[in-house]
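Every protein chain of the complex appears in place save one, which is left out.
Here is chain A:
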Amino acid sequence: MSTPWVEKYRPKKLDEVSAQSNVIRVLSNQLKSANMPHLLFYGPPGTGKTSTILAMARELFGPQLMKSRVLELNASDERGISIVRDKVKNFARLSVTNPTPEDKENYPCPPYKLIILDEADSMTFDAQSALRRIMENYSHITRFCIICNYITRIIDPITSRCSKFRFSPLNSANSLATLKMISQSEELDIDDDSLTQILDISNGDLRKSINFLQTGHKLFGEDSIENIAGLIPQNLVQSLIETLQSKNLNKIYEFLYMLVLKSYNSATILTSLHSCLLLKNIYLNSEQKIEVSRILYETDSKLSSGSDEFIQMLNLFLQLSKIF
């Protein structure tokens, strides 16, 4: 294995980015005029934010010039306030180099540099506020592209300086086409049904599905896709719900103990209960559903603050059994 497929099949041009047609249209227009504002991309993981900006940078500067014109910082780099003050500022205030004649012929090569701050929601607020003036002061020679999952974690002064683009989860037709393309060029023996199943599991996260295709493709024959993905098999969820309906507390306790031993973790139990009880279920009325979602929410919040899984799941199951 050399490169992960996610990198190997990362789009090289803007048009190749799957879906996100609105964003791409706007950006291609900007590409023509070679002028662009600061950008802020936000949206769930695996929707093509990083791919889009990398492809765009490539089309703007060409592979050669890109090295000197683009600075990419992500969460794996130290990004405290000192880095913003030193590294980012120093890069931002460098004047732009002249492109070689070849580059100039083939690419627009606009007279500014590009700083990509990937995964910006893990930057501290202090570091973000240090960015504010830098963005304005050097706007004649530097553009920023800020990428994040949660726009609420970016401070207002930054968002107001950027034009915002929302990346929505990919629809399945588009992702299916991409997966098919990959499996063809990798010569995988895989049918459409399995591909659709992979997409279902990854919930519109294209990177997840590509990664899953790569890591799991050798094992698909040996085991069910649900199992490889670490999901709870449907029949187990069904028997869980039946056990809850029986209202026999000791039986519920035993069932939970079994789940814990089999190492099905609570996060996946929560998601499968959610999809089974709220999205698919027909035999609960609206009031019951409201109650179910309240209980699921409470358990999730308690779990994310790091409390013990066994107790929380036991509480969840007991509370749910009260509703049926």
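Heads up, the rule we're going with is that a contact is a pair of C-beta atoms (placed from the backbone, for glycine too) under 8 Å apart; a residue touches a chain by one contact, two chains touch by 3 or more; residues count from 1.
The rule is short, and it goes like this: contacts and distances are computed from a predicted model.
Entry comment: the absent subunit's protein name, as recorded by UniProt, is "Replication factor C", drawn from "Superoxide dismutase", "Coatomer subunit alpha", "Replication factor C" or "DNA repair protein RAD51 homolog 3". When you scan A:151, A:190 or A:318 for touch with the missing chain, the hit is A:318. When the missing chain is restored to the complex, the residue among A:12, A:85, A:180 or A:302 that touches it is A:302. Think of the hidden chain as still there; on chain A it touches residues 1-4, 6-7, 45-46, 74-78, 80, 82, 118-119, 122, 202, 205, 207-208, 211-212, 214-216, 218-219, 222-223, 228-230, 247, 249-250, 253, 260-267, 299, 302-312, 314-315, 318-319, 322.
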